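Shown below is the structure under consideration.
Complex shown without one protein chain; remaining protein chains in place.
All chains are identified by letter, namely A, B and C, in their written order; residue positions are counted from 1 within each chain.
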Amino acid sequence: MANPTSSLKEVGTELAPAPPGREHGTLTAWIQDLIFTVDHKKLGLMYVGMAWLFFIPAGILASLIRTQIAVPNNHVLGPEAFNQAITMHGTAMIFFFAMPMVFGLANYIVPLQIGARDMAFPRLNAFSFWTTFFGACFLFLSYIFGPGLYGMGAAPDASWFALAPLTSKAFSPGNNIDFWSLGLLISGVGSVTGAVNVMVTIFCYRCKGLTLYRMPLFTWMVLVTMFLVVMFLPPLSAAQIMLVLERFFGAKFFEAQAGGSAVLWQHFFWIFGHPEVYILVLPAFGVISEVVPVFSRKPIFGYPMMVAASVMIGFISAGVWAHHMFTIGMDSFSVTFFAFATLVISIPTGIKIFNWLATMFGGKIRMEIPMLFCIAFLFQFLIAGLTGVMLGVAPFDWQLNDSYFVIAHFHYVIVGGIVFAVFAGFYYWYPKAVGRMLDHRLGLWHFWIFTAGFHLTFDPQHFLGFLGMPRRIYTYQEGRGWEFLNMLSTIGAFLQGVGAIIFIINMIYAARKGKIAGDDPWDAWTLEWITSSPPPEYNFEQLPEVRSRRPLWDLKHPEDPDWRFE
Amino acid sequence: MDTEHADHAEGVELPTPTPWPMLSALGIMLIAGGFVTSFVVALVGILLGLIGGIGWFRELFPVPNHELVPYTEPAKRAAPIKVSPRRISHLALGAGGHRAYYPLRVHRYSSGITGGLAGGAAMAVLAMLYGLIFQHSIWYPINLLAAAGLPTMESANVAMLNEFHLSAFIIAVLSHGVLSILVGMLYTVLLPMLPARYEWFWGGIIIPLIWTAMLFPMFDIVNPALAAHVNWFWFIVCQISFGLVGGYVVFKSQKVETMQTWSLAARMGVHAMETEEDR
Amino acid sequence: MLNHQYTRFSLATRGSGRGWLLLGFTVVAFIGFLSSAPVARAQDSTIRAVQNIFDPLSAPAETLYSISLLVMAVCAGIFLIVGGLLTYAIIRYRRRGPEDDREEPPQVYGSAAIELAWTVPPILIVVMLVLVTARTIGEIQHHKMPDAAEEIRVIGHRYWWEIRYPKHDVVTANEIHVPLSSRQNRVPTEMVLESADVIHGFWVPQLNGKTMLVPNYRNTMWIEPYATGIYLGNCTVLCGQQHANMLIRVIVDPPDVYQKWLDSQKAKPVNDPQTAEGQRQFISNSCGTCHRVEDSQATGVFGPDLSHFASRATLGSGVAKNDDTNLRSWLHDPQVLKPGCLMPNMQLSDRQVDAILAYLRTLK
Partner (left out) sequence: MTESALFTIFVVAYLFYIGKSLNPPYPREVLEFPWLGSFFLFSSSATVVVAEHRLKKGERGGFHLWWGITMALGAAFLIYTATEWYHLIYHDGLTLSTNLFGSTFYSLVGLHASHVLVGLVLLGIILVASLTGNIKDRHHEHIEMISWYWHFVDGIWAVVVTVVYIIGMQ
């Protein structure tokens, strides 16, 4: 990695004149700008836009899935369509909604928070975005070019963790699995380069005075996240390369007849798969750690512990992957070890929850929309963590694994945790990016409908798991005790859809008619609020200089600044 | 790449927008597309990737392309941060209501470790004494403790419980040691929060009783062997012995102020040492 | 060992005060669940369609049940405490009006002491849970089988189960008969789980947790049911299109009934001359390349063994009742009842279907 200080003085000598032919306003100019841009803010917004773009089909697939299993012996989707739907829903939500959302927020917010003008490698940043985007397009093209009947395409159908022998040529003869592995490989390239870029940016481009120890928590969590991406995405890529070699060149990695092991794939997949959860959830923690203090009007409680806990989570997450595989027939020592590691990871997570709680204690909590989402996040993530403990206790997991309880658990993490944090972040930073506030009343509708829908959807699924309903079944027979709860869950899913539509309406409405935000609508403390909303292309006229964790507090309260107590 | 954002009087230098990264990415996608469709697509992809890559390289070499982005007009720039009119309220140091959350002084954490070990030792001695008196074996309580984690111990009979088992010994010592140290550490923090005059009573007797009561309903599942063989009187005596001995060691140690209390006090514009004296 | 489990079961659920205390902790977590509990105790005592993991009827499931109660109690306790604090914080410290905006609250950075205080108890809980987990794992995985234990091999195929009884030389499919175990006469059943193609998962919640069937691996699990009935379960690992209809039926019989069933499965099929035409059609339409019928030319191994087909209650791995209407539909086109299953439509005429149906009905 380059050392930025060594040549800071050296100014580029050949300045291009003002670029010709880049006038604004027309559609072609807009598209040209999208393709050409290397600005971290535009790319960040493009990431976020891409995330919402793929959220829509993935969400529609989710509602189709729920419709199919709302009642026993239903025929909305056939078995093939159902398997494709669950695969595409899972893959798209993880890789093409949540991951771009993480990268989008990181891209947009991190340089602003650390007082930098842009990312370390702006062109690489554009490349990362486009590979991610094209990877996603590639996957969805399978609906057109896949090996389906009657000229229709067929999407991958081996579920998002694509367990090994099912994906081999013998059991999945078409090329839809190839769409899956190649699409994710492409976007994996984008994610890794993007992660390296963010890491270098954070390490080398912090403004004067912004030591690691003063860095905003969101940036800290993003840093840990990017480490995880760089370390743990390659195992998935490697496994996918093996799969591609196997499917195209007859290699024998996972083929049972040649002595290959289906277990190996699961190990590789989950070495990636579990840290992936933290890749997604740590930035969510970051958002919460930004929003909760600002709206409680107190600094984050126990900043050093928050950082330490994130780093610990990052480390421990490397050693827990096999808890997804308790039912695979491991020996008792391994089972015990992974159960232990899994339970241990609940400790730093618990510390975080307590710290957020302590931040709220003694504060003056402003119930704005971002804070509402944070509070809901705290409740839901608490439950998600506790169900995670239940799953971590291996003997209990033998009952719960691969049942609807697991579905409920990880949707609590991903929807109840990450998506809620994303909403919180959206309501929080939307004014910064657009210059206008999201509407409060619509926000309230969105919050309450979505939260109600969320609980109606996923609370009953815990009990479905207790009642023995396995995941990924496209139909079930009457009399298993699942009908009522499934119906509830489906109604909830549509309620969530309504909530999401209100949110989209809010975004469109606010972009045109929302209240003008001003530079610092929330009276916040981190550097992104020091510049105008939306920020100029170069972010800051003058690079800021900070003396504490809350530079804006120092400016707002010169009589009692933070730096006096560091 | 390090010279990308230089300040000038009239604006800031930023990298020139460029289509090459996007073209390279498109090329990569088409190469992958070649796998699932036909090699022609892959050829186009390789071509695009090469064009993109070369274009990108020329963008950077020998000197990265830049353009000068002029500053926006002053009216659109961010306003300077205004001084907040809000007052900041302060915690009244030493006020009763807040003490429970932010103990001003805690015992040394090291005293927690020694206290925990001492308490643990006292408890172990008592338990082994019990074993010696009633079962004529000091290994009896050790095996019972280990039965929480050892399936073989769980179903063992009394004769087996009286023998020495290495694995049981290791598990028992480890778990007992870890638990003792942790509870000792907890004591360093908890004791200052308890009602000041009767620390020994709360820490020594009430807290052990509380955790015994909490353990009671789940005892069957946590450690069925112990649940089956337990002598509750001695069990509670052992727990209290921990509380008393551990609590005593911690209690006797010197209290130290934490960084947090210092900065908290200083934050309030009150000098920390003075406040201490005030108390 | 076993006695322990029985007593613990009764302690934890019935009568004993401790059990009630424990249940008290979990009440919150159970509220929604209890609403479905009446369903769980359905009237039909023979078909146990509702497989509630909190209503275990077999030794290992019961051990899992007791540890799950512990974990849920702990989690419910934590939820009450943290959730309560959170609710308290929201109500107590919310902004109460414009006057609150004039003042910032005290700026508190943190407190190492209090953080230690809330770090240690979780560690204690983790240590306790790990100990219990380790013990339970050992208890189940290293369980000593008595000599009388029954052994079966369960081989997962795409969308059906092959069941073999090596001690008795019996082969059947989809419907697993196992003996009842009682305190006087312990007969646990040890299952060896293998797969012929992709990964499957075996799960009958009231009998035991789930275990995967992985090609090239030999996994084992055991059950020891102490209530008769037909237990329904599912394949739990996505194995292809008909994963949802890869249903499991475990039939727990009293020892004498079980013995009778074994004898009937060992008996050779009778060659009824009236169905000779059906048998001929069966062979000539190459049913025998995939299916096996004892003492005949049909020796296939890809599909379920049909030697005692008529003795089974269901078709297509539990997808439909084994009656004439369904069987006729199945023979015409299996893809109607089970779209995506590996048995192709053999394009049989009505006459052929009738003949084969009559033949299959004699395979008792």
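Methods note: a residue touches a chain if its C-beta (ideal position, glycine included) is under 8 Å from a C-beta of that chain, and two chains touch if they have at least 3 such contacts.
For clarity, every value in this text was computed on a predicted model and none was experimentally measured.
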Task: Chains still shown that are in contact with the chain withheld from the display - done: A, B
- [ ] Just name the one of A:Phe232, A:Trp398, A:Tyr430 or A:Phe466 that touches the chain not displayed here.
- [x] A:Phe232
Task: Residue among A:Ala258, A:Ala308, A:Met367 or A:Ile501 touching the omitted chain - done: A:Ala258
Task: Touch residues of chain B, complete complex, unshown partner - done: 57, 61-62
Task: Touch list for chain A against the chain that is not drawn - done: 1-3, 6-7, 10, 192, 196, 230-235, 237-239, 241-242, 245-246, 249-253, 258-261, 264, 268, 271
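Keep in mind that, in the parts below, only the chains that are shown with their structure count from here on.
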Task: B-C against A-B, pair bridged by the larger set of C-beta contacts - done: A-B
Open item on the list: Distance between chain A and chain C based on Cα centroids, please, to the nearest Å.
Closed with: 34
TODO: Would you kindly tell me how far, in whole Å, the mean C-alpha position of chain B lies from that of chain A?
DONE: 24
Task: Residues of chain A engaged with two or more neighbouring chains - done: 358, 361-362, 557, 560, 565
Open item on the list: Give the residues of chain B touching no fewer than two other chains, as numbers and ranges.
Closed with: 84, 86, 88, 91, 101, 263, 267
Task: List of chain B residues in touch with chain C within their complex - done: 84-91, 101-103, 106, 109, 147-152, 154-155, 171, 175, 178-179, 182-183, 185-186, 188-190, 192, 216-224, 258-261, 263-264, 267-268
- [ ] Please name which positions on chain C make contact with chain B in the complex.
- [x] 1, 4, 8, 11-12, 18, 21-22, 25, 66-67, 69-70, 73-74, 101-114, 116-117, 120-121, 123-124, 127-128, 130-132, 134-139, 142
Open item on the list: So in the complex, the part of chain A that touches chain C is made up of which residues?
Closed with: 78-80, 83, 158-159, 163-166, 170-171, 256, 259-263, 296-305, 327-329, 331-332, 335-336, 339-340, 343-344, 346-347, 350-351, 353-355, 357-358, 360-367, 375, 378-379, 382-383, 386-387, 389-390, 393-403, 459-460, 462-463, 466-477, 479-481, 484-485, 557, 560, 562, 565
